[in-house]
Structures are given as C-alpha cells and as structure tokens.
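All protein chains but one are shown at their positions in the complex.
In order of appearance the chains are A, B, C and D, and numbering begins at 1 in each one.
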Amino acid sequence: MSESATLPATRTHAPVTPLFWPRLLHRLRQWAWRSALIVGLALLWELAPRLGLTDPVFLPPLTEVLAAGWALALNGQLWEHTSVSLLRALGGLVIAILYAIPLGLAIGWYGRLGEFLNPLIELLRNTAPLALLPVFILLLGIGEVSKVSMVVYSCSWPLLLNTISAVQQVDPLLIKSARTMGATPQQLFLKVILPASIPTIFVGIRLASASAMLVLIATEMVGAKAGLGYLIIYAQYSFLIPDMYFGIIAITFIGIVLNAILQALEKHFTAWKVAAT
Amino acid sequence: MSESATLPATRTHAPVTPLFWPRLLHRLRQWAWRSALIVGLALLWELAPRLGLTDPVFLPPLTEVLAAGWALALNGQLWEHTSVSLLRALGGLVIAILYAIPLGLAIGWYGRLGEFLNPLIELLRNTAPLALLPVFILLLGIGEVSKVSMVVYSCSWPLLLNTISAVQQVDPLLIKSARTMGATPQQLFLKVILPASIPTIFVGIRLASASAMLVLIATEMVGAKAGLGYLIIYAQYSFLIPDMYFGIIAITFIGIVLNAILQALEKHFTAWKVAAT
Amino acid sequence: PAAAQQAPAKLEQQEIRYQGWAGQVIWIELADDLGYLAPLKPKWVGNTISGPQDIQAVVTRDTDIGGAFNGAVVKLLAKKAPVTAVIGYYGVDDHTWTGYYVKDDSPITAARDLPGKKVAVNTLGAHHEFMVREYLERNQISEADAKKVSLIVTPPVTAEQGLRNGNVDVAQLGGVLRDKALERGGIHPLFTDRDLFGNFTAGTLVVRNDFIEKNPNTTRHLVSALSRAIEWARNSPPDEVRARFTRIIEQRKRAESADAIPYWKSTGVAGEGGLISDKEFQIWIDWLVKDGLLKEGQIQPSSLYTNAFNPYASTAR
Amino acid sequence: MGTHRHQATGTAGIRFEHVSKEFLVRADDGGPGQRFVAVNDVNLDIPAGEFLVLVGPSGCGKSTLLDLLAGLAPPTQGRVLLNGQPISGPARDRGVVFQQYALFPWRTALDNVAFGLEVAGVPRRERHEQARHYLALVGLSAFASRYPHELSGGMKQRVAIARSLAYDPQVLLMDEPFAALDAQTRETLQEELVDIWRRTGKTIIFITHGIDEAVVLGQRVAVMSPRPGRIKQIVDIPETLRTDTADVRSLPLFGELRHEIWSLLHDDLTAARPPAARQRLAA
Partner (left out) sequence: MGTHRHQATGTAGIRFEHVSKEFLVRADDGGPGQRFVAVNDVNLDIPAGEFLVLVGPSGCGKSTLLDLLAGLAPPTQGRVLLNGQPISGPARDRGVVFQQYALFPWRTALDNVAFGLEVAGVPRRERHEQARHYLALVGLSAFASRYPHELSGGMKQRVAIARSLAYDPQVLLMDEPFAALDAQTRETLQEELVDIWRRTGKTIIFITHGIDEAVVLGQRVAVMSPRPGRIKQIVDIPETLRTDTADVRSLPLFGELRHEIWSLLHDDLTAARPPAARQRLAA
C-alpha cells in the first residue's frame, strides 16, 4: 500500500501568546471568590464568641483554638495523634480501594455475581458501623486490626456502590467495540470499563475518604491510646474545649488535603475531557 | 402537508406466550441463589455460639436475639423505638434530598457557583459528623432539631457529590439539543439534566440513606428518649446483649427496606434502559 | 429534720429540666415519686450516657441540673463555667464500689506490674482515670512509669470480654457488669476505689449560678427534696428501695427495662443528705495542679460548691 | 444571489461578518496548547426564507459554522447576525438537526419529537397529536413508543428530523440530516422538506455530502474549502431547475451544476495532495 495514496493532512496552528498581568489579576480575583466563604466562616467563628453571641466556654474564638493547636504542635502531641490517625485512615482506605473497586467492577459486569452478592452487600452496608463497633471489638479485639477493619468496612460502601453504578452506565457500544477487537475480559476491564467509569468511581473514593475519617473518630473513641479521635474525645470529656476544636480542625484539614490529592488524580485521569489550557 | 406522503410504517408483533411452570421454577432457583449468602450468615450466627466457637454471652445465637426482639415487640418498645428513629432518619433524609439535589444540580451546572461553594462544601464534608456532634448539641440543643440536623448534615455529602458529578457527566450534545429547542434553564434541569443524572443521583440517595441511619445512632446516644440508637446504647450499658443485637438487626432491616424502595423507584425512573419483560 | 419539713416559700419556677439515665432511677425522680419535689415538676428531656455531657448541658441551658464526677466538675469550673455544685449524688461505700479486675492467672499482682499494661475504662477524663493514677502514685510508681499504663476506653459490654480474651490486662467493672462477670468467675480485683479512699462521695450535681440567683427558693426546695430522697434511700431496706425503683421504671413508660435494678445495693453517697466536703474537691484540684492544668492556689474548693441550700447542713456535724 | 420563491414575514435573515473560529488543542507532542483555526474569515449573507446548502470536504468547518449560527459557541472573531441582531445564544427560533442525532435516550420516539412543543408549554394532547403527525411524516408511526436504543440508525435520524420540524422554528439548521437514509426514504423526505419550506417560508441551512442532493434542494450551494475553513464559492441554482415537474436529475443543467460543484470540491483536494496521489487519481 503506498503512503502516497492517502488523503491530505490538515495543519493550521498558531502559538498561544501569554498575557501575564491580566492573567495574574484574574487568578487573584478567582482566588478571592473561592475563599470568600471560608474567610467568612472563620470571621464568624472568631467574632460570635467575642461578641457574646455564643457561649465562649464551649465555643471559644478561633484564635484561641489555633493557639491551643500551636501548643499541641510544640509539645509533639499533634504529630503523634495525626500520624497515628493518618496511618489508620490511609491504610484502611487503601485496602478498601484495592478490594472494593475490583469487586465493584466484577459485580457491575457479571450480573449473576451481583445477584449473589447484592443481598449480603445491602445487609452489611445498612448495618451502621457505629452499632457494629462493639461487635468488631468482640471479634477482632481492641487493637489496630479492629480499627483498620472498621475503616475498611465503612469505606467499602461508597466505593462499591459507585463502582457498580459506573460500570452499569458504560456505553454498551464501547464494550461491544472492544470485544470485537479481541479484548480479553481483563483487558475489557482495564482498558474500557475502568477509564469509562473513572469519574463516578472517583466520587466513590472521595466519599470513602470522608467515611474513613468519620469512623476513625468513632473507633478512636474506644480502645485507643492515640489518634485525633482520641484527642477529640479526651479533650471533650476533660473540658479542654479548644483542644477538641483543634482536633476537629486537624481531621478536617487531613480530609481536605486527601480530597485535593484525589481531585488532582481524577483530573489527571480525565484530562481528555477538557481542552488543553 | 398530506399524511399520504409519509413513509410506510412497519409492524410485526407477536404476543409473548406465558410459560408458567418453567418460569416459577426459574424464579425459585433465582431466589435460592440470591438468598444463599444471607441464609449462610444466619446459620453461622446461630451455630457459632452454640458450638462454642464464640462466647454465647457476648454473641448469643440468632434465635435468642430474635426472641429478645419478640419480647420487645410484644411490650410495644420495639414499635416506639422504631417509629421514633424512622421519623428522624426519614425526616432528615427527605430534607437533605430536597435541598441537596437541587443545590448539586445548580453547582454542577453553574461553574462559578461551584467555585464559590466548593471550598465550603469540602470543608464541611470532611468534618466528621461524629466530631461535630458536641458542636451541634451546643448550637441547637439536645432536642429533635439537633438530631435531625445531624442526619441532614451527613446525608448531604453523598447527595451533593453524586449529583454534581452526574450533572458534569451529562452528554453536552443533549444539553445543546435542548437549548436549541428553547428549553429554559429550569426546563433544562427538569427535562434533561435530571433524567440523565438519575442513576448516579440514586447512588447518592442510597448512600445517604445509610448515612442517615449511621449518624442517627450517634445522635440517639445523647439526649434521646427513644429510638433504635438509644436502644442499642442503652442495652450495651445495661448488659442486655440480645437486645443490643436486635437493635442492630432492626436498624439494618429499616436500611434494607429503604434501599429496596429506592431501588424500585430508580428502576421506575430508568425503565427506558431495559427492554420490557 | 425540721428544716426539711418547712412549708416552701413561693417558688419562682414550676419546672426543673434534667437528663436521666436509661434503666436507672436518679434522685430527682425518686424525690418526685416520694412526693418531696411537689409542687416542682421534673421535666425529663432525654437520657445521657456521660457525666461531662450532663453538666455541659447545664452550662448550655439545655437542662437546669446535672451531675458528674467531681474531677470533671473541677475541670469545668476551672474554665470559669458559671455553675456551682449543690449536692453530692454518687460515690463509694461498703456495697457500691468499682473494682479493677485481673484474671486469676494474671501475672499482675501489684502496682509495679502495671506499667506497659492496658487498663479498660468506660470513659476518659473521669472517675476511673483518676483512680488508676491515684493507685499508682500511692504505690510509689514514678510518673514516667505511670505514663506507660495505657487507659483504653471500652464499651461496657466488651470490658469483661476484653479482659477474658487478653485484649486488656485490667478491666474496670462495677455494678451490674461486675456482678455478672463474677457469676462467671475466674477474675479478682487488683484493687478497688474503696481500697483507696474508703467511703467517699465521688460526684456532685451542679446548677447554673444565674439559676440560683433568679430562683433561690426553687433551688432550696430542689436541693432539699433531693437530699431527703437520698436519705430515704439510705435509711430504707434495700429491697424496698429496689422495689420502688422497679415500680418507677415500670410506670414511667420510657422504653427501657428494669433488669439492672436487682443489682442496686446502696446509694454510695457519703455525706448526710449529700453534703459536700472540701476534701472531695481538693484531691482532684491537687491532681490537676500536678498535671499543669491548674496553678497552685488558683482554685479553692469552697468556691466550687455550696451546701447552703442543703437542709442537712445545719443539722450535720 | 438566489431568487426567493417565498418572502414570508417573520422569517429570518442571517449574516456572517468576518467570522473566525479557533479551538485550543494540545500540540502533537503533548506540549502546550495551540490555536487551531477551524473557520477563517467567513462572510456570508443568507436572506430570510432562503434554502442554502453547505458542502465541503470532511473537517472543513461546516458543523462549526452551524454551531455558531445555533448560538452554541461564540465566534473567536467577527459576528453572526440574525435579523441584524448578533446571536447571543441558542433559541427556539433556530432548530437544529445534529450530525449525531442527540436524541434523549430516556424519552420514546414520540416524546422526543414532542420535546420542543413541551418546553413551549403546548398541552399534552395537542403536542402528542403534532408529534404523531411528524412521526408519520418520517414513516415511524409504528415506532412511537420505542426508545432510541431500540431504533435503527436511520430511524434515529428520522426521529431527529421530525423533532426539529415539529416545533416549527423559523430557521432550520440541518447537519447531514439524510446521511443514514436509503435512497428511497431520502428522496421522500427531500420532497417533504421542500414542501414544508415552500409552505412556511423557513430559512434553511442544509449540510450534505451529496452533490445531487445539494443541487436538488438548494437555491444556492456554498462550497467550502479546508485549511482553514472558508467559503470558496457560492453556486446559484436557477429557479427553472426546480419549478420543473419532470425528473430534474436527467436535465443537462443539472449535470452541469453537478459537475461545477464536483470540480470545486475536487480541485481543492487534488491541489493539496502529494503529486503521486494526484497522478493515481487521474489515472
């Protein structure tokens, strides 16, 4: 076949001129717009107790909370609690991702497997992890195993549900197309169903990461010697209210950072959706 | 324009013959297949303590748990706890659905609104509701308001995230198409974005319903007069182990029924996806 | 006593809001049942599972009276929360106490064996934490070694199980949980809170300062009714008290069971009519000073409580 | 300039003024974004009520022009005017048949066709009646209650055509609307379309790859050339060709026009082709 017989190619490109100052201004305005609500919330938190709108004993001003956090950071407690919690939450999340996404893909794909497993999944999913906490402790003890298991348990449901739904929504024509090109079931998963499902699966991962932090607090309220959940409950019962709030802030902060990482990953995997910038 | 100028119509239909016995058999086999795991789990629960594999004091056999449940049902407590919890969970869930789905649609649709609200949403979403429990009680008291608010709070995130993601995944061509036919923004929501988003939104609703039951337990630990969470925690502190397990079963049962209703609704709304049966 | 029988002055308020405990009868409920509280009406707003939460609810005006372990009360008052303790409500006596149990085959036989071990307690920052620390201190365990004892919060149902299958080395057990565990045998107490302090009042009920200011007569009437109820329970045969508790629980229709009542033995309150003494607070103040949470002399016990509303204050001693 | 059979009031005139459209695309090597010029400096006047056909090689910017006209994308440079007003967005005065149909998968054929009437608030009975009429027009009466995934490719395209006709927009923008139809169905629908145009005086912009179709339908045929997309030439189709009731395709004038357009398109491609390929095609 001669290359010469091919159709002509089109090319009409012009480089994009950078516009530095207007862009910077635009960025700044955008940033202000985005952080408006957070700044507002922070101000409200600072002022409400100072103006006597709320009880300053149980809702101290934000600066007091941050000062308490600073003290915790200096004496090393903050790092201790944070690292312990992070390890448990991330460990559980990663385990959940590693088993729940492949399982969800399989369930979404093999109807009969879904029929078989769904009743159990619905049973477990609707059993609130908090109610199960004593059961987990009874069966798995008070150590790390039961804590990480709880995290895995509660991360599983958003991952499973979103993955199953994502698979079921993949355009059947794309699957047909891949099958006619000889894709093995495994390749079909990796090269078609997975990329097509990524946006919905990522929603599942982001929900799971929040779930991980949620049950972590619950599990660290019992049977823990350290961790941010332990810090919160200990501070609460000892009326170290600023410490309690700082624990909450720390957990939120971890959650937000995790979420940002996940969103960056998602953006990376779905780069094809947006035009080059 | 004369109707006579139209193209010919095609019609080749044959009624479907019902095959009663084979169908019944098929149904039965399907049912057996589906319930296999649940039955297995129930048997394990019954036998493990009876055979001494676990301590029957702390994990009593299923039949004992059910007997305790029967006693609760007879003395009217079961109904009281269940109705109170159901009201709180459903109330919170419905409120969350009513505000979070429209908000999610709006955020998914209006990029700038999303930019404005996302930081706050991520902040709140990653603040574990359990850690916030004392704050809610502080700000809203220990009555129904704080309980239902907690449910609304924790239902919001799966609803919002799934709705936003669903909207962003709607085929832009369908939106273009509706706009050229003069659909107002409101009609675009109701007639295009909503139906196209339904499968993913329903995943959000189903996750939210499980979340509702989860935090309910936590909120009913404090300042509650009744409710299944109250029953569980109270049974735990009073060493009424079978009652505790029955409370867990009751919550799970409610969750499963809710989920089944939601799935039926989803099926109804996405009937177009499957061929008639 | 005569003081308790006085016709009440005009009450500024008709209703007292409080949180109850599931499956238990607390003093305000007994006082109401005995008719001491009338014409005041108790208003049950729900149940709680923790003392600190109960007194927090008082500060945040969700309730009018609530109680906690005195150590927690001291911590709260150190934050300048505007409440005052008015009456003692629970504690340790010959029949009511908490043990710190080990398995019969446990290698732990004394305080020196504890560092590096795990002790199960039902809540942090409260009664049991202080008991364990006091025990270690009294047995000359260094502060560094004492820090190596881990306190693990365990749901009550799992404490015994945790002890038996080795998840924890020591478990705090009291009341129904202790009695049920002892029925199964194989465990014995390493020490008890009664070994440490003898009979003492461990927790007090608090009310808001502005409540007292606005409702002095109501406060007096309330505290008086409570103190009389405590005295009734102390002086009546336990069987009669248990029968009354059971009847109250059955009649109030709160979706709970009276199963734990047979395990009730005594009030645990040391002072007559719930009178509070300086030393019951001083011991916790000392601990908080040692922890650096309070400065030496920052708080005097007498500024934390008052016996002024307790009719037994005049007859006591 | 084409003559006008029908100058209905309320019909809409269109004007492209120095219109360009660029897209930001990735560089081939994955480098930073570059501007890709899809349509360059297009100037075009389409009087109200005209039937204009747009032809041009694949990728020359026909659909892009239609998008601009529909108001679905703004031009990078220049203006698109409708009745003298710049187009600011889509509106129901301009109906579009998309190259990829764009049917709503959750609506039956009937409800797809009724969509435009539904959003205009036409009562249920009435809009269903209307929709049924247009479904019959495209030969799909028996498939009213089918969902799009239960229809064949050509059937979907016909539903899309019926949908654009049903709500009666003043301007019809049709992107290869008959591409998936067999010759017979295509001819019938061509007749129907011309009939509707005659009766209603709509302005129609019609994209096709069929040169015959272009000559049969259009008052004028705009031939586009690629790299970057521009209007190369506009071919007037004399009125005489269409008032004639006989088979137009056999007339010599038809053949001439057909050849003219073919050459314009052909020219363009062979010019850009490497010499060897040109030789081969010439052989």
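Definition applied: a contact is a pair of C-beta atoms (placed from the backbone, for glycine too) under 8 Å apart; a residue touches a chain by one contact, two chains touch by 3 or more.
This is a predicted model, so every value here is computed, not measured.
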Checklist entry - Who touches the missing chain here, A:100, A:192 or A:248? => result A:192
Item to check | Residue of D:82, D:211 or D:257 touching the missing chain in the full complex | outcome: D:211
Checklist entry - Any idea which of D:22, D:50, D:118 or D:176 touches the chain not displayed? => result D:176
Checklist entry - In terms of residues, what is the contact footprint of the unshown chain on subunit A? => result 1, 3, 5-11, 171, 173-174, 176-184, 187, 191-192, 195-196, 270, 272, 275
Item to check | Contacts of subunit D with the absent chain, listed as residue ranges | outcome: 23, 25-30, 55-59, 62-63, 99-100, 142, 144-146, 150-155, 158, 175-176, 179-186, 188, 209-211, 245, 262, 265-266, 269, 281, 283
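In this text, only the chains that are shown with their structure count from here on.
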Item to check | subunit A and subunit C: spacing of chain centres that average the CA atoms, whole Å | outcome: 42
Next on the checklist: Show the residues in subunit B shared as contacts by 2 or more other chains, in ascending order.
Outcome noted: 58, 134, 138, 236, 244
